[in-house]
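Right, I'll just put the structure down here and ask away after.
One chain of protein is taken out of this complex; the other chains stay put.
Each chain carries a letter (A and B) given by its place in the written order, and its residues are counted from 1.
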Amino acid sequence: MDRLYVIGRDEVPQRITLGAGESLRATFVFPSRVDSALDLTVDLTGPGAELDLAGIFVCADAETVDIRMNVRHLAGGCKSNQLFRGVADGRSNVRFDGLVYVAPDAQKTEAHQSCNSLLLNEGARVQTDPQLEIYADDVICSHGAAIGYLSADEMFYMRSRGIPEEEARRLQIMSFLSPVLSRLPESAYSLIGFQR
Amino acid sequence: MDEKLVDITSKQYKEGFVTDVEQEYVPKGLSEQIIRQISAIKQEPQWLLEFRLDAFRKWQKMTPPTWGHLKLPEIDFQDIIYYAAPKKDADRPKEIDPKLQETFDKLGIPISEREVLAGVKSKVAVDAVFDSVSVTTTFRKALAEKGIIFCSFSEAVREHPELVRKYLATVVPSGDNFYAALNSAVFSDGSFCYIPKGVKCPMDLSSYFRINASGTGQFERTLIVADEGSQVSYMEGCTAPMRDEHQLHAAVVEIVVEAGADVRYSTVQNWYPGDDQGRGGILNLVTKRGICKGEGSHLSWTQVETGSAITWKYPSTILKGDNSASEFYSVALTNNYQQADTGTKMIHLGRNTKSRIISKGISAGHSQNSYRGLVRMNPGAAGARNYSQCDSLLIGSLCGAHTFPVIQNSCPKAIVEHEATTSKISEDQLFYCNQRGIPPEEAVGLIVNGYAKEVLQRLPMEFAIEAQKLLSVSLEGSIG
Partner (left out) sequence: MIMNEVLLDIKGLHASVEGKEILHGVDLQIRRGEVHAVMGPNGAGKSTLSAVLTGRPGYEVTAGSVSFAGRDLLAMTPEERSWAGLFLSFQYPIEIPGVSMTNFLKAAVQARRKAAGLPELSAAEFLALIKQKMALLKMKPEFAKREVNVGFSGGEKKRGEIFQMAMLDPVLSILDETDSGLDVDALKIVAEGVNSLKTPQTSAIIITHYHKLLEYIVPDVVHVLKEGRIVRTGGRELADRIEAEGFEGIDG
């Protein structure tokens, strides 16, 4: 299954269960300039279940984005991967709370989570709480989270090649978002303020 | 490996002996009366008694924090003796009781200057705290020549009240949290050290805490002040006898680092961890915090946590001065039924402040081991950076490893990066060691020491060797 969910437009499940051998590839878009929230629990309940989940947000104004992810490996031999990329500009407020839970005996679990954000304005705020709660030993789990700003070196490099500042900034943001952006149909770009 | 995992756990806690020494106690329980009594025994000034009573009133209105990933046994705060001290020998008040001397000798703590001067032990000044009192502090004279004050907290209150009053509770306010409030009300002894402006402390300072008496808690309080441009390396160690009941240890450590000063604080925490069934052990509920107050100040925390039934501890730094920096290097090892919830807070207020967090968790047996951290970039922290790396290693399928970082950024000119991994001890590495003739248990010790090396190498030499041994010993029984 390959699904695209636009928060506020599509009906978004609160709980997804993936049984043995089932897989889901889902991408969540948090549209710009509106408050949006996602509170999702994904249970991996049978061996071989695979989750490949991504989310993207580009906050431009004073919106709040509230993401609560709870991925639970209840059976062994499952894989999950979560990839979130976002931008907080204006006076926006972003909160990401992502738990990966690995139950006792859920051996041979592979779980990864990454949530990186760009903070572009003084009034904006990002809080990221990635969490790993692991009760089995034969696992490979990781999470990464970063909150930073655009690289001045990159900016200078592009401008020295004649790219105007605004365009360079747009390109940098696109490059930062690209791991998730590449999963979207171009028709969805306008939802997050990118014109094609 | 799994089928070979047997919990035969013959964990050797070699510091588990009891010293038979006559002690004086205050009655069991906690009340204003008890606090007044402790203050009176210590002949404290009125302001300090008031500080205690104020903290006690705050504490009475507070409840224990429950957010830790811990199953804390219920603590009956009325069932604890809040003050216990070895009786002074009236005939020889200047000398250390030979039994205490013997105790610290047995623990390898150099409380005799002669031994150190003879080159038997490396040069380090020691404040030795036995239950509620400091029994001796070495090298005070040598240090005093440089203007350094290193003494027990009680003496500092008597001899340098202005300094204590100026800095006490400026980093950890008395009502900061439940256990800090308790400590502020009943704290007994601990170490005080003051390094004057521009002075580089000529030797490492260390405090050694020993719980001996049964039914007591230890509530030490340590205050370290590094004035402008000074430097000091401070080490803390601790042990306790093996007992079936839990004993409470609720300490507060405050560190003030003025402009350009550099403080390195190292801990090897080896409180009695309880037996292989999870009976007994120290409840280690500790508040440690430092402030990098001035421009370019630096505070480095290094901790090796192998002991205690329960550890609840988050040595933290407030980075207030511009260009100040702090690091937190931690190894936390849990085995049997131990529980640890430990980590750090880095609060970036100043510009260009830097922090680095390296945490290595090792869980074995039935233990639960959590890293909990907070990194906050306040709006004024332009140019600030943090990097965190938290790794967890699992040995056996019955333990848990958890990572709970909180990352807050409100500054568009600050960068926070956090990475964490969790995996089990590598079977390939174990087999490789076995093939070379290194038996499984020793191989685990070797691999774990290698895994923790980045942290261990931050410790002063003697401490590092002790910590290495401790990691291996603490893992005994984790693999059959």
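Note that contacts are C-beta pairs under 8 Å (C-beta built on N, C-alpha and C of every residue); 3 or more make two chains touch, one makes a residue touch a chain.
Being a predicted model, the structure only gives us computed values, none of them experimental.
Considering the complete complex, the chain that is not shown touches B. Touching the missing chain, out of B:Glu24, B:Glu417 or B:Glu442, is residue B:Glu442. Listed by residue number, the positions of chain B touching the unshown chain are 1, 426-429, 431-440, 442-443, 446-447, 449-454.
Here is the rule we go by: only the chains that are shown with their structure count from here on.
Between the CA-based centres of chain A and chain B the separation comes to 38 Å, rounded to the whole angstrom.
The residues of chain B lying in touch with chain A in their complex are 69, 377, 379, 392, 394-424. The touching residues of chain A, when paired with chain B in their complex, are 104-105, 107, 117, 119-122, 124-149.
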